[in-house]
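FYI, not all chains are in this one, though none of them got moved.
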Amino acid sequence: MATTRAALSLQRLLVPSNPGKPQPRSTVLARFPSTTSSSRARRAVAAAAAPAAAVLSPPPRLGDVIEAQQFDRDALNEIFVVAREMEAVERDSHRKPSRLLEGYLMATLFYEPSTRTRLSFECAMRRLGGEVLTTENAREFSSAAKGETLEDTIRTVEGYSDIIVLRHFESGSARRAADTANIPVINAGDGPGQHPTQALLDVYTIKREIGTLDGIKLALVGDLANGRTVRSLAYLIAKYQNTKIYFVSPDVVKMKDDIKDYLDSQGVEWEESSDLLEVASKCDVIYQTRIQKERFGERIDLYEAARGKYIVDKKVLDVLPKHGIIMHPLPRLDEIEKEVDGDPRAAYFRQAKNGLYIRMALLKLLLVGH
Amino acid sequence: MATTRAALSLQRLLVPSNPGKPQPRSTVLARFPSTTSSSRARRAVAAAAAPAAAVLSPPPRLGDVIEAQQFDRDALNEIFVVAREMEAVERDSHRKPSRLLEGYLMATLFYEPSTRTRLSFECAMRRLGGEVLTTENAREFSSAAKGETLEDTIRTVEGYSDIIVLRHFESGSARRAADTANIPVINAGDGPGQHPTQALLDVYTIKREIGTLDGIKLALVGDLANGRTVRSLAYLIAKYQNTKIYFVSPDVVKMKDDIKDYLDSQGVEWEESSDLLEVASKCDVIYQTRIQKERFGERIDLYEAARGKYIVDKKVLDVLPKHGIIMHPLPRLDEIEKEVDGDPRAAYFRQAKNGLYIRMALLKLLLVGH
């Protein structure tokens, strides 16, 4: 069973996630044979030429990274194994710089600024020897400002790069980009929609720090209503066995029912609590989040009340198990006290660093496969 | 005659286009012999040392790219031959990345944003192994904001790069930059002035898609009054034999008399028409352009009328010859219907891609010659 499931999973990981994506039209290819440089087109040709299970054919590759749910447990494991290898690649980057992605170009097409995410992707590409084309604020992309569709922009940019990392303010735009492009697309956040690489690095961090995902007890703390981060994380945690999730949040930003229903349907135990210390004493992971002021409009009073309610401080550390960790997607304001930073269980900056390894792994898998 | 003309043309292509450009003063060179790194200075020295027609001396190089008119027919052909070679260079970029421009630095000095053009140049440089320094919005360049002249900025930036790609909002600024710089300058658009690399890629696309430029029938459609693109294209087309140009545009944005007079003086046949279908049935190339809303001020009614008048749609495709193509400088709004995109004759995204090959060719010719 496991073998069958793994094989199936591998296939799901490696096959383009949207089988309906238009392949380069052969008429166009025939007409302008040397104009195309789509690695996917060449992949398609290579794949068509090779027997289905041929051992010597070039390995197939991951298609696009659009949403956290596209990965099943085995696919996640694949990515995590490569991410772990990337730590060594990065460590050797001065002594023996990687040239794995030499000659590859990544375009970071950011329609809203997200310097942290952009730097992480660009560092990942460069640590593998690849090159980067940057647009720090593509919303003011002259073409977009003039009314060009995202699809047209993608069709142009795909001619200038080998992979597109897209940050957009509209939910669903990453899917639209991937449906258009003949090169891989990675969703680096599409508005209130998804931010799958954040979800992957969160789960990887738990695995890397705790050693396992099965059986973990996780507290999600803070703004559970608005944060796409905690929502995506809940989806992914549900793929593992015997997990338990605690929701600790001010009433105004409680976890919504859709996630609770989903966890029920997956048989994942969950519990709401208003006692952070009690929860912390039983948990492997405290995942703290920022209360987002912008969600409260003019009700600054509600924001201030919500904001001060659950703070991770020395008292939380005192009850947290020795092997436990504190996570946070960053940036933080004061929902984690500075006094916590010095504790080895404060994992949030290592978590940010893991974003690099996850993104290196995805770039490798998407561009050259295993 | 042809030989003589070709030789002359080659010389015109390769010699710096502004012979009056100041060469590094020898007094300064003598005083600080190792401070200069101008490749042009070294070129000048090498050229002076070598006999005029020496076979073994390093090949001379193109000077600057300032305006479409600087290229004659043979110079264009030179560039197109190299552009075609660049397709193979790009195709091999994963398997065998080019290192032709390794160690060369291109500065993109953009005083107004033009992401498409910038990405195309930066991709070109990187596909040849070169490196890039980017300024996405040099207008806010602190120095410019403080009142520094373009000349002073150029004198500084030329110390940090090997070639400058300049986008500026003022007509004539590229010429001023080239007159100042001791390294090559490429005009990437100077306000209402010129955008020579766009003109080159347009002509290259016709040559690449149709196979020839002599004898072609070309319809220029849309905003012919304001678009520098169609004006530059008309100038270049006039260099070929037996061509015919149709102007199809709303009355408010008709082609101006200076271009018509120029075509007359060159013996190029032209005709105005208000029947796009009739024209399309006789043409090799339909060059559609966007009606620019910003030109109409408060007369939105005139804009709306002009905008809807000539649309490239399925009906145009039905009458366009089988070998014909649809071009557009992009971005497009709805002046070309989406239904056209799937037709192999829709050449506009291949046209955008050709911008990459043309820019690769120019960078090669400007920096290392043939």
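By written order: A and B. Residues from 1 in each chain.
Just so it is clear, a contact is a pair of C-beta atoms (placed from the backbone, for glycine too) under 8 Å apart; a residue touches a chain by one contact, two chains touch by 3 or more.
Predicted model, so just to flag it, every value in this text is computed and none were measured.
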Full count of same-sequence chains in the assembly - 2 placed in this view: 3
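In this section, only the chains that are shown with their structure count from here on.
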Whole-Å gap separating chain A and chain B, where each centre is the average of the chain's CA atoms: 40
Chain A-touching residues of chain B, taken from the complex the two chains share: 87-88, 90-91, 93-97, 112-116, 119-120, 122-123, 126-127, 134, 136, 209, 290, 330-333, 342, 344, 349-350, 352-353, 356
In the complex with chain B, residue positions of chain A that touch it: 25, 27-28, 31-32, 34-35, 37, 39, 102-105, 107, 131, 133-138, 140-143, 146-148, 152-153, 155-157, 159-162
